[in-house]
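The complex appears here minus one protein chain, its other protein chains still in place.
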Amino acid sequence: MSFAASRPSPQLNAEGELIHLITLEGLPREIITGILDRAAPFTEIAEREVKKVPLLRGKSVFNLFFENSTRTRTTFEIAAKRLSADVINLNINTSSTTKGETLLDTVDNLAAMQADMFVVRHASSGAPYLIAQHLANTGREHIHVVNAGDGRHAHPTQGLLDMYTIRHYKQDFTRLAVAVVGDVLHSRVARSQLHALATLGVPDIRVIGPKTLLPTGVERMIGPGRLRVFHDLREGLKGVDVVMMLRLQNERMLGALLPSPQEYFKSYGLTPEKLALAKPDAIVMHPGPMNRGVEIDSAVADGRQAVILPQVTFGIAVRMAVMAMLAGA
Amino acid sequence: MSFAASRPSPQLNAEGELIHLITLEGLPREIITGILDRAAPFTEIAEREVKKVPLLRGKSVFNLFFENSTRTRTTFEIAAKRLSADVINLNINTSSTTKGETLLDTVDNLAAMQADMFVVRHASSGAPYLIAQHLANTGREHIHVVNAGDGRHAHPTQGLLDMYTIRHYKQDFTRLAVAVVGDVLHSRVARSQLHALATLGVPDIRVIGPKTLLPTGVERMIGPGRLRVFHDLREGLKGVDVVMMLRLQNERMLGALLPSPQEYFKSYGLTPEKLALAKPDAIVMHPGPMNRGVEIDSAVADGRQAVILPQVTFGIAVRMAVMAMLAGA
Partner (left out) sequence: MSFAASRPSPQLNAEGELIHLITLEGLPREIITGILDRAAPFTEIAEREVKKVPLLRGKSVFNLFFENSTRTRTTFEIAAKRLSADVINLNINTSSTTKGETLLDTVDNLAAMQADMFVVRHASSGAPYLIAQHLANTGREHIHVVNAGDGRHAHPTQGLLDMYTIRHYKQDFTRLAVAVVGDVLHSRVARSQLHALATLGVPDIRVIGPKTLLPTGVERMIGPGRLRVFHDLREGLKGVDVVMMLRLQNERMLGALLPSPQEYFKSYGLTPEKLALAKPDAIVMHPGPMNRGVEIDSAVADGRQAVILPQVTFGIAVRMAVMAMLAGA
């Protein structure tokens, strides 16, 4: 009995194959590494004269963005177009839902247009799961759902591209110390990163941030004893191989959770001086968009250890891999 | 002399061929059934692995939406892309018209970009006709206009997909009783449906709604004696084969025309109990988006008699057929 088959999940079919990508929590290691393996050749396509492969030709991919995100939508749009899919962008703030239609009616309608794939961004945690479940309940599990970020829950393609980046620079996950730094409380990115790091066997996982920006029970988030919590950035960075910075949402800075952006930068902003506490060859990651001078100093963002732009490049390849695998292509 | 040639119309050329699709009023039966016949094979393309045919390859289709409509725009965008056209989406609330340019200047400019087809949605009745006429006056009748909904006037592709749906489930129009239910007054959909039903020879056409939501002279809308008006939903539904529900626009519910959504539902909302008065195999249609609990009960919307999602699927095929016929492809 395979590992995959022993873990029933809405994103795997009875054979343990990926049919949706909703979350990295509980996703088998074989699947994760399978996606990373599949992504590798796509990074080469992007350097060709003609950056296209016909794997999704004639397929209809719907970018269903219930929450605005030019950046993430663009990466999925490019990935789908490079796979030769037809891409339909739907920003649904201004559309039928404002006419009183329910989320599932919208999904039913788009499914009836013979969609092949929904890329879903939604402010509510669980919306992509709800959609996948609804498709299953109505006999349309041939339509694939990719979670492009839901509430505070998950952002699995971001987590995967981060793993791709770590593997690219550090190869073996089982020898690494990795720190996730910042506003973990509100971050779907952090949740996806932490689950993936655990599944891939990173032995030393650290979470660093002020108490007000860490979820209660963060210590047990990925299982007992799997991560350590630090409130002091300097202490937490000591000897790490990978620093994964999180974006501080502007709206947090105005709220009661933080004294001021300047104060935050003083304690938790990544400066060259603090980064020097990590291993000399440590890499610095950020999901973007960056707040320079808030969570990260420009000298670090533009420095030799930053791999923030390669993350973006790998992100296209990883999204191509996810879409190709879901489509069985 | 053919039937088509005997009816001069801005949407037919001298040979009686369709060059624009502006309205179903006066459109010859041969043309309507020709579109439905042409649509049939396109429903199969949508089930293929590669959902594309090269009929409009290298053609430029402009979606000119002067009124917001994600749903309708999306169906036209998919239809055009599956025909391999290049599609340009223009939401013109925020564009040149706000810079003081006239509608016809906008059209002239887009025509000068060598457009092949305009799909036009406009809040003003008659705008697509005006555009078609202007193109003819300026020697550019090779650019085709498809009305995607104009004011209260017409929504011909919706009417056609409704006819496709009825024919799919009921075959012979000449033996049917069909009821159109709801806010006929403000509905371009109802106008297109009623004209098509009459042209296709449906012997028993009924309109059901409160006096405040029926246009004056509704009895004579499609010629004297062609339809019957009911103000009581139960009475109107007796023995019908097809129930075509209309959407109740939210803005009507706030106005003086209606007491309240709850009151409306009580009198005109389609419930399983009221639907039981129709024939046992009656089908229920709705153009979407639905207001569940206002004009339609969820038990009906999701019930075995509803063909609301097949309408959407057929809508893509019908729009592909219209575009292919107009392009002479």
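For clarity, chains are labelled A and B in written order, and residue numbers in each chain start from 1.
One rule holds in what follows: a contact is a pair of C-beta atoms (placed from the backbone, for glycine too) under 8 Å apart; a residue touches a chain by one contact, two chains touch by 3 or more.
Note that this is a predicted model, so its numbers are computed, not measured.
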Given A:60, A:106 or A:291, the one touching the chain that is not displayed: A:291
Per the touch definition above, residue among A:74, A:137, A:212 or A:260 touching the missing chain: A:74
Interface with the unshown chain - residue positions in subunit A: 46-52, 68-71, 74-75, 77-78, 81-82, 250, 288-292, 309-313, 316
Residues from subunit B at the interface with the omitted partner, ascending: 57-60, 86, 88, 90-92, 94-96, 99-102, 105-106, 108-114
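Here is the rule we go by: only the chains that are shown with their structure count from here on.
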Averaged-CA centre spacing for the pair subunit B and subunit A, given as whole angstrom: 41
